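A single protein chain has been omitted from the complex, and every remaining protein chain is retained in its original position.
Now for subunit A:
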Amino acid sequence: MLQSLTVLDLTSGLGAIAGRMLAELGATVTKVEAGAGDPQRADAPAFAAWNHGKRSSGADLAALVPQADMVIRNPGLDHAALLALNPRLIDVVLAPFLPGPNRDRPETDLTLMARSGLMAIVGDPDRAPLTMPGEQAHALGGIQAVIAALTALRHRRATGKGQLVEVSAYQAAVLANYREPLTWEWTGRVGARTGNLLVRGASGVRQVWRCKDGFVTWALVDNPPMMRGMVTVMGDAAGPLAEVDWNAILVADTPRPVLEAWEARVEAFFLERTRAELGELSARHGLGLSWIDAPADVLASPHLAARGLWREVDGMKLPGRLWVSSLDASAPSGHVPGLGEEDA
């Protein structure tokens, strides 16, 4: 889709996913690496994950920038100097914060997740707040950098001119926390961690369950057809659940002890069945249940394989395609660039 686009990627860690996505869309993305190169090379799995499909060059920026459509980078270079080399250049700068009082404040993915409010609601009430797996504030900022870059590219079609686009990873993470600041703004309430209890009313319902060979997610919710479907498949095992008039109650406000008694029945039923069996029952009866895939299950998923998600990269399966298109998608090579290999 972006075959004509030439991108210079000067990021390390924060923002690396941006060049990765643009390469997947057909752009020529070159990591510009002086000296020992991107420090993330020391972390080989992460480096492969965020950099496959890119090229690498140690050439001088002054030689590369005049031919490039865009630069994606972290702060540090002078925008005016880049623009002097190429007035059509789109210069995308991803940083923890937009320029301002916090521009030099040290940040990691963990501390951005804390400041965004996401950690306050992730995890269990009896323990410390938790971050999310991987580096989600960095990833969110990186995807926003792609949006910024392509929006500026569209604008350049109209104006013929490049520009500077600055992107805040912190604000990207705050947008992901879509409910908490909004809830405080409108109700004056702040959220708290509820573990695996889904809280929608005065009570809470369990949403992660052990089964015979792993875990599934399902919950007692105010969806009478779904609840009746579960009672039907449980048969005699439903016990008191069979007596409930789902149209007459609000599950979300039912006292926890009552729900716990019902959930004990469900737990016993799930423990005797596999993830696949429960998934099949859900598909057939509209139960709203999903099995929970561990990383090994995700890598082995027939569905994801059929959709062509994976790319073989140095003996690993890593996510390649961003989506499925009706156009034949040309796949970039599943290659992790050696330092400066483009210059050989």
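Heads up, the rule we're going with is that a residue touches a chain if its C-beta (ideal position, glycine included) is under 8 Å from a C-beta of that chain, and two chains touch if they have at least 3 such contacts; residues count from 1.
Note that contacts and distances are computed from a predicted model.
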Inset, instruction - Given the options "Benzylsuccinate CoA-transferase BbsF subunit", "L-serine dehydratase", "Glycosyltransferase family 4 protein" or "Phenylacetic acid degradation b", say which is the protein name UniProt records for the missing chain. - result: "Benzylsuccinate CoA-transferase BbsF subunit"
Legend entry - Residue touching the undisplayed chain, where the options are A:A84, A:A294 or A:A331: A:A294
Legend entry - Candidate in contact with the missing chain, chosen from A:V29, A:A49 or A:L281: A:A49
Inset, instruction - Pick out which of A:D124, A:D213 or A:E272 touches the chain that's been left out of the picture. - result: A:D124
